[in-house]
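The structure under discussion is supplied below as structure tokens; questions concerning it will follow.
A single protein chain has been omitted from the complex, and every remaining protein chain is retained in its original position.
Order of writing sets the labels: A and B. Residues in every chain begin at 1.
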Amino acid sequence: MLQNHEIALSVNNLNVYYGGFHALEDISLEIPARQITAIIGPSGCGKSTFLRCFNRMNDLVPSARVQGQVLFYGQNIYDPKINPVEVRRHIGMVFQKPNPFPKSIYENVAYGARINGYKGDMDELVERSLRAAALWDEVKDNLKKSALALSGGQQQRLCIARAIAVEPQVILMDEPASALDPIATLKIEELMQELKKDYTIVIVTHNMQQAARASDYTAMMMLSKEGSRAGTVIEYDRTDAIFTRPKDKRTEDYVTGRFG
Amino acid sequence: MNGLFANENGRFSPRLSLRLRYGRLFQLLSLAAVTLGLIVLSVLILDIILDGYKWLRPEFFSQFPSRFPEKSGLRSALQGSLWMISLTALMAFPIGVGAAIYLEEYASDNWLTRFIEINIANLAGVPSIIYGLLGLGLFVRGLELGRSVLAGSMTMALLVLPILIVSGREAIRAVPQSLRHASLALGATKWQTIQNHVLPYAMPGILTGTILAMSRAIGETAPLITIGALTYIRFDLKGPLDLFTVLPIQIFNWVSLPKAEFQQLAAAGIIVLLAVLLSLNALAIVLRNKLQIRW
Partner (left out) sequence: MNESQRVLSTVLRPRADHDRREKIIRAVLLLFSAVSIFTTLGIIAVLLQETILFFREVSIVEFFTETRWTPLFASKKFGVLPLVNGTVLVAAGAMFIALPLGLLAAIYLSEYASDRARKLLKPALEVLAGVPTVVYGYFALTFVTPLLQKIWPQTQAFNALSASIVMGFMILPLVASLSEDAMSAVPQSLRQAAYALGATRLEVTLRTVVPAALSGISAAFILAISRAIGETMIVAIAAGQQPKLTLNPLQSIETMTAYIVQVSLGDTPQQSIAYKTIFAVGMLLFVMTLVMNLISNWMTRRYREVYE
């Protein structure tokens, strides 16, 4: 189904454990470049865990253990020679709750570029990133203002601008709109459509409409079988296929249950 | 009582009013315990002020100690305390904060970490005079620093280290995890994250803890007596290897002298000491509030 696309990320036999608890079971799939891929599924099935595998944020959970491969343009990011810090610079992340640094708007955007030794014009980069995140017009007159003074929706767009500023290839989003009101949510969705021209986007969402509206591909996650607590991807296809003619009965139940 | 529960069948006799009366009595008793503590505090402060206020003249701060009460002052003690506290802070702050960072941000949950933690908890309870013996054996004699202000400060730095580490850890633990993740997700290294986000955020708490540790050091007497801080210094303190005295030792010295005037001098010295401690604590509160509103 992905023949027409370049593959940005490719997951092979991925298993994740939290201590003795098997959280993700045997996932293999490919994420197309410059498309929006949504991950949906019931709460606790491992969506966030899966997403965090793409930029090695699971390394920060002491009990977490990841097995298998995640290839980023062919290179395994779990290769022992690879530094996770490098991975994260190229595969950015936007979190569920907006988490701006308690610094000025400007500093928030400039921070990532600074630590990564950006040599260009910082003002220009900040403006470009804020424009790309559709926030520029709202904040251009007070870039020195504390980021914490922004509204929730603005903060989330600032976090997107911050992620963009380090020029990643991929942006991971974990329910980026769940803390926002409908209007702010819509803004984020419009923004995603703009961003997909340049970036590969993987988004976790609880909101079926959002997945249906905004994504090109959808991965449906579920607990792998009755009695097990390990999550896995049970179906992965073009979004319209998932929502109109799902192959798996469980997908259909889940998708329609939310709609009807 | 019969009205509400008229069908009380006699198998219980709750005697509620009596029990409630006991309760009120006990409440008064426990309130009295708190009040008694505060009364003692007030009496202590009042007694000291009444004993000593007459001696708080400008000369008291500029004169060296002397055999004659009216010619005695705190000059060398103030210099010594200032030197001691600066050197102590200089040594204890980086080590304490560094240890706190290690334990909160780097240490994995293994035997070494647990051992360090238990060790710190126990060090906090070691009597201060034992630190004095350590300083005597290790710094005064072992490193041959003599009875210098440097030896005293090193001893004091070890003594306040547990306080600094514990308060530093608390401050660092209060930094929201989302802040670390935001930074790491941008490709910052662990140390960059700590340096740019964790430490600035935790700094008000760390500074407050540092000031409290320093107030402890300013008031400590016993370990400095043990390492041999002199009580009778009639020259200015010029360098870290000079002999020294500090405020509480000067006070102790005056308390031990039989003449009534010296006792009053001690009281005057105590007023100064308490004033210094009070300002430090006020500073800690101001600092915490100031630094916290900024963001």
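The working rule: a contact is a pair of C-beta atoms (placed from the backbone, for glycine too) under 8 Å apart; a residue touches a chain by one contact, two chains touch by 3 or more.
Source: prediction; values computed, not measured.
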Which displayed chains the hidden chain touches across the whole complex: A, B
Among B:Leu74, B:Leu87 or B:Leu103, the residue in touch with the chain that has been omitted: B:Leu103
Positions on subunit B contacted by the hidden chain, ascending: 14, 16, 19-20, 22-23, 26-27, 29-34, 36-38, 40-41, 43-44, 47-48, 51, 94-96, 98-99, 101-103, 106-107, 115-116, 118-123, 125-134, 136-138, 158, 161-162, 165, 189-191, 215, 218-222, 225-226, 228, 231, 248, 251-252, 255-256, 263, 266-267, 270, 273-274, 277, 281
Those residues of subunit A which, in the complete complex, touch the missing chain: 6, 33, 72-75, 77, 81-83, 85-87, 90, 169
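Simple rule for what comes next: only the chains that are shown with their structure count from here on.
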For the subunit B and subunit A complex, residues of the former touching the latter: 108-109, 176, 178-189, 192, 196-197, 200-201, 295
Of subunit A, residues touching subunit B in the complex: 55, 57, 60, 62, 85-86, 88-90, 92-93, 95, 97, 99-103, 111-112, 115-116, 146, 148, 159, 162-163, 166
